[in-house]
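Comments concern the structure below.
What you see is the complex with one protein chain gone and the rest in place.
Every chain is named by a letter (A and B) in the order it is written, and numbering of its residues begins at 1.
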Amino acid sequence: MKAIITILAVAALASVPLWLRDPYLLNALITTGIFVIGAMSLNLLLGFTGQLSLGHIAFFGIGAYVSALTSLGFDIGLPGDIRLVHAPWPPIAGFVLAILVAGLCGYFVGLLSFRVRGAYFVIVTISFAEVVRLVALNWVELTQGPLALTNIPSIALPLPGFGELMLRTKMQNYYLVLVVALTAYLLIARLVHSHFGRAMRGLMENETLAVSVGIDVTRTLTIAAVISAAIAGAAGSLYAHYIRIIDPEVFAFINTVTMVIMVISGGKGSLAGPVVGGLIFGLLPVALRPVMAPEAQWIAYGGVLMAILFVLPRGIVPSLALRFARRRSGKTALAPVALPETGVKEPA
Amino acid sequence: MTRTLGLVPAIVLATALFGGAAGAQTIKIGVNEPLTGAFAASGTYVVNGARIAADEINAKGGILGKKIELVIEDNKSNPTEAAAVAEKLITSDKVPVLMGAWGSSLTLAVMPKLMEYETPMVVETSSSGKITTTGNPFIFRISPPSAVEAAAFKGIVDKLALKKVDFLVINNDWGRGTAEDFSKMMKDKGITIGLVETMDQGAQDMSAQLSKIKSSDSETVIVTTAVDQLTLIFKQAAALGLKKRIITTGGSQNPDQIIAQAGAAANGTMHLTTFLPWFPDKTPNPEATNYFITEWKKRGFEFAGCTESFRGYDGIRTAAAAIEKAGKAEPAAIKAALWNINIKGLNGDIVFRKSGPEGKESGQSQPNVYLIEINDGKVEMKTI
Partner (left out) sequence: MSEFLQHLINMLVLGGTYALLGIGLTLIFGIMNVVNFTHGVLYTFGAYIMFIVVQQLGLNFFLALPVAVLAGWLLGAAIELTLLRPLRGSDIDTTMLVMIGAWIAMQSGTLWIWGGVAKSVTTPFPEAPLVLGPVSVSWLRLFVLAAAAMLILVTYLLINKTSLGRAMRATFQDHDTASLMGVNVDMIYTSTFAIGSSLAAAAGALLGPVYVIFPQMGDLAAVKAFAIVILGGLGNITGAVIGGFILALAEELGAGYVSSGYRDAMGFLIIIAVLIFKPTGLFARAERVG
């Protein structure tokens, strides 16, 4: 049942460019898709380890800058009269480096911030994102600061024997984002269902118990943070090569908020949650645009968000799955319910 | 899950239907401006100015026998949205020419879309040098980049007897670009450059930066930012007892708003501006200026908004003139015609000169720059 739904959903998403010709809507789907990838990576932390990061955009932005700078080249002076000159590399190398560097940053932030939990963790992550934004804004020699990095090349896929394929059209970029999103989805799914995934969930449900059965808390959380950051970096790289200009505004807090909205409204701790929440909140502005005044669109956006949480406080996917499961089993008792999307057991 | 996924195509279809209603009875001009978010106030002013131009043109019978229709979209002060809005205007609304996008990063984000769909855009406000130097032949800018402003200021510096100058600029492309271009010009003139301080966009307390400037040995401070921060700077400088001459640049000063909000603190400040709504008769096109100001007041807008909104008015008149010259509402023809227009804008003749790499030059018009001084709560024009 679950497999059928997944295959149908993938087939439906893959077929979109075949019947949807409107470039504006395709563009909206591509940018939404990029943010959905970011939301999926955030979900790995928030939904499966219970750590709420409000600085997730930092990894996304770092990925965007690393990828852009790799493909544009730079020439900077370092302390001690050293000049660091980098000639432009192909964008695909930027994509790979974006994943690696974002992952590395995830490692250090993970080490640092898992010393603190709860509200303190939230603030550390916000602080980290703000500091990175201010560095991007003020290190003008490297990042051009507010003058923005422009003319970032589109991603080109090397095809052995045929040279390379520049991904310029909407359809090509749509499939690129879809492929990266599917890869990220499968990677997270594998991880969650592995021994490591059980360790993460054990930690989230009862840290003391998890420690007593031999789970290495810091190691588990750090690995989750590294993978999460690396995926966000990949999304950032896609963003840089698709929009083709980035400035420090990419680190804006509202972008993190967008990802958090996608994860929690869709259902944290559910693999499909960020996808469903992401598609709704990514496309809602598109749907609202023609029907109301600009300020009213934002009011409606906030209103829809509050309404979803009131009706489905666990998020769309887990709440609907729960109702579906109850209807099938024919009882309404509060028995522990296996969530079909993830197989996560509710704590008894 | 299937139910929710089913919703998505429905939303998409509904939007396609909404956006698809196009009539060939009008000639459309796309307007891509920030109406919400950080730049909402300025974007709204520009749109209101644009509306005056459109109504004026339509009252006179339109162009090519058709009325013009502004398709106004909010880019939410966000580069990603600005690019998406450009895409919508060009592909769904089928506009043959755009005006936008206020902030430089917003305009820069739109530029790849212009290349992709080969559609020209009139840039009405953005000041980043990069816009006209990176080789985008679909850009036609009527606002002065900071280098043009610096060049215009060059003739004035001798009269002001500047010796040492500090800068306090907003930390974005506009402020940084101004500090760079003005420093270069002043160094050539033998003026010493002291501190270059920055403030974040949206920052409200500049006392720390001003205290530092207060203790420096320069006699003049060049300040570049939008009107709200300027008001705060004048108030805070007065509170700190900062006695230096303050000159602001950038043309987003709204001196009337400054006088209203900063009061006596604004006295003695000088401003480089691109439009003179206080002295319509001294502008290059007094008739149009008077019409614009009368219409602006008639619609109940604040007079202070004039210095921002005239750009929207000029931008739409530029686009309309190009359509008329082209003889048809097609992007390629309008782009070619933009090179040949010569209209009297509110701040000088709008004639595009080539700028940027050869073969793919952008258009840059050279607007006038004026120096005004606020004295006893009144705007005075300094003859340059």
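One rule holds in what follows: a contact is a pair of C-beta atoms (placed from the backbone, for glycine too) under 8 Å apart; a residue touches a chain by one contact, two chains touch by 3 or more.
Note that the coordinates shown come from a computational prediction; the quantities given were computed from them, not determined experimentally.
Undergrad: Pick out which of B:D173, B:E197 or B:E361 touches the chain that's been left out of the picture.
TA: B:E197
Undergrad: Touching the left-out chain: which of B:N75, B:T178 or B:T231?
TA: In the full complex, the listed residue that touches the missing chain is B:T231.
Undergrad: Which of A:T6, A:N138, A:S154 or A:T169 sits in contact with the chain that's absent?
TA: A:N138
Undergrad: Among A:I126, A:M171 or A:A325, exactly one should touch the missing chain; which is it?
TA: With A:I126, A:M171 or A:A325 as choices, the missing chain is touched by A:I126.
Undergrad: On subunit B, what residues meet the omitted chain?
TA: Contacting residues on subunit B, toward the hidden partner: 36-44, 171, 197-200, 202-205, 207-209, 211-212, 214-215, 227-228, 231-232, 235, 238-241, 257, 260-261, 263-265, 302, 305.
Undergrad: Could you please point out the subunit A residues that touch the chain left off the display?
TA: Contacting residues on subunit A, toward the hidden partner: 46, 52, 112-113, 115-116, 118-120, 122-124, 126-128, 130-131, 134-135, 137-138, 253, 257, 260-261, 264-265, 268, 293, 295-299, 301-303, 305-306, 309-310, 313-314.
Note that only the chains that are shown with their structure count from here on.
Undergrad: Just give me the whole-number Å value for how far the CA centre of subunit A lies from that of subunit B.
TA: Measuring from centre to centre gives 35 Å for this pair.
Undergrad: Of all residues in subunit A, which touch subunit B in the complex?
TA: These residues of subunit A touch subunit B: 5, 8-9, 12, 20, 22-25, 27-28, 31, 137-138, 140, 145-148, 150-151, 243-245, 247, 249, 252, 254, 272, 276, 279-280, 283-284, 286-287, 289-291, 294-295, 297-298, 316-317, 320-321, 341.
Undergrad: Quick check on the complex: what are the subunit B residues that touch subunit A?
TA: Counting only subunit B, the residues touching subunit A are 1-5, 7-9, 11-12, 14-16, 18-19, 35-36, 73-74, 76, 78-80, 83-84, 87-88, 91-92, 104-105, 108-109, 111-112, 128, 130, 134, 171-173, 175-177, 198.
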